[in-house]
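Quick notes on the structure that follows.
Missing here is one protein chain; the remaining ones are kept as they sit in the complex.
Let's look at chain A:
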Amino acid sequence: MGSTLPAVAEELLKEIKKAFQESSHVPDDLLLGLKFIFGPCAVPALDLVDQHSVTRVTSPSGRVLYQVLGSSGKLYTCYSSCHFCTCPAFGFTVLQKSESLLCKHLLAVYLSQAMGACQELTVSEEQLTNILLAEEEDEG
């Protein structure tokens, strides 16, 4: 049988977007749903959204990525084309142990999208490439 959870998560996020668009308010039910599905990263993700920590970085060619200012002050990069984040928690909890669908930064990206809380930044092609390559260098 195919997977269930991603569809559920996506639906939940869509509901949040709809509720927010209609009333600028996220009802308690949906917040608790977030907690149910995403577990311990729900509250930290919401905190990142409260603090407007998510920036959507775009380049003229249309490439997109997200940068999230973590609580420690470090900037993490989240891809938009697949679920990937440069934070250590992602590597451990999502990739290695498959214990969670997302890390708190990725969830914050989705929530910020849903609530229009993303800061926008346009950079040149070269700058965006550098951001992506910089991550590679760190891992190297």
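Just so it is clear, contacts are C-beta pairs under 8 Å (C-beta built on N, C-alpha and C of every residue); 3 or more make two chains touch, one makes a residue touch a chain; residues count from 1.
Simple rule for what comes next: contacts and distances are computed from a predicted model.
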Among "Protein O-mannosyl-transferase 1", "SPIDR protein", "Ribonuclease P protein subunit" or "Elongator complex protein 4", UniProt-listed name of the chain not shown: "SPIDR protein"
Which residue of A:T4, A:S23 or A:S61 touches the chain not shown here: A:T4
For chain A, the residues touching the chain missing from this view: 1, 3-15, 17-18, 26, 28-37, 39, 42-44, 46-47, 49-51, 80-84, 94-95, 98-101, 110, 113-114
